[in-house]
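I have placed the structure first, in the form of C-alpha cells, so that the comments after it can refer back to it.
One protein chain is absent from this view; the other protein chains keep their places.
So, subunit A:
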Amino acid sequence: MSNETISRPGTGRPADATTGKAGGRPADRVFLGLSTGSAALIMVILAAVALFLIIRAAPAIAANWTTDPNLSHGTTAGHADFWSYVLPLIWGTLWSSAIALVIGAPIAIGIALFISHYAPRRLAGILGYLVDLLAAVPSVVFGLWGIFVIRPFLLPAEQWLVQHLGWIPLFEGPQSGTGSTMLAGGIVLAVMILPIVTSISREIFLQTPRLHEEAALALGATRWEMIRYAVFPYARSGWSAPSCSGSAGRSGRPWRWR
C-alpha cells in the first residue's frame, strides 16, 4: 500500500478515507462534488459531441442524393449517394496526411535526435524551444505561408517533375497553374506536425537508460551505433505512435485552399 502511494502521487488518503467519504466539512463535500462533477461533465460533453455528429450526419448519409432538394444542387450536385461525394474527400485527407507524414516524420525524428543526443546540453533547451515555437504559430498563418511562399516555390519543381517524370502516373500532367497541389498542402501539414512528433520522439529517446548508452560508448561504439543499438530498440515500442497522433491531429484542418 505504502509502495503504491509513493509510486503514484496523489492517491494518499487521509484517515477519513476509510469510511469512503470525503470528510464531513461542507467545503470538502462541495469541492469533491465540484471536481467529480467536472469529470462527469467531460463525459457529457464528449457524449454530446458524438450524439450531435451522428444525429446531424445520419440524414445526409441515408438521403437519396439525386432527389433530395437540399443535396441535388450546388456543390453536392451530381453525386449518386453520400459515398460518391465523400470518397474523394477521404482520399484527399489520407493522401495529404501521408505526404505530411513521409516528409515530416523522418525530419522530426532527426530533430529529436539532434536535440536529445547531438546538440550541446546548454543549447538543447533553446533549440527545443525553437521547435515548440513552430507549434505556437496559428494554423491559418501557416495557410497564408503555404499560399504565398510554398506554392510559388514549388511551381518550378512541379514543372520539372511533370516534364521529366511525367511518364510516372503520379507526376502526370497537366500541371496545376497556381501551385495549389497536394504536395504544397502536404508540406504545410508536415511543418505543422513537426513540433508534436519532435517533442514526443524526444521524450521517448530521452527515456533510454543512461547506462545503456554509456555501455555502448564504452564498448567503442560510435555515436550513431550507440543510437542504433541502444536508443532505437528502447524507443521502438513508442515510435509509430507519435507520428500517427501527430498527423491525426492535423488531418482535421480544413486548409485545402483551393
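Here are some notes:
Keep this in mind: a contact is a pair of C-beta atoms (placed from the backbone, for glycine too) under 8 Å apart; a residue touches a chain by one contact, two chains touch by 3 or more; residues count from 1.
The rule is short, and it goes like this: contacts and distances are computed from a predicted model.
Not every chain of the complex appears here, and the one that does not is recorded in UniProt as "Phosphate transport system permease protein PstA", selected from "Elongation factor 4", "Phosphate transport system permease protein PstA", "NADH-quinone oxidoreductase subunit N" or "ATP-binding cassette domain-containing protein". Within the complete assembly, A:Ile147 is the residue of A:Ala60, A:Ala98 or A:Ile147 that touches the hidden chain. Checked against the full complex, the one of A:Ala63, A:Ala98, A:Leu134 or A:Met182 touching the unshown chain is A:Leu134.
Interface residues of subunit A with the unshown chain, by the touch rule above, are 4-6, 8-12, 14-16, 22-23, 25, 27-28, 30-32, 34-43, 45-46, 48-49, 52-53, 56, 106-111, 113-115, 118-119, 127, 129-131, 133-145, 147-149, 153, 191, 194, 198, 222-225, 227, 245, 248-249, 251-254, 257.
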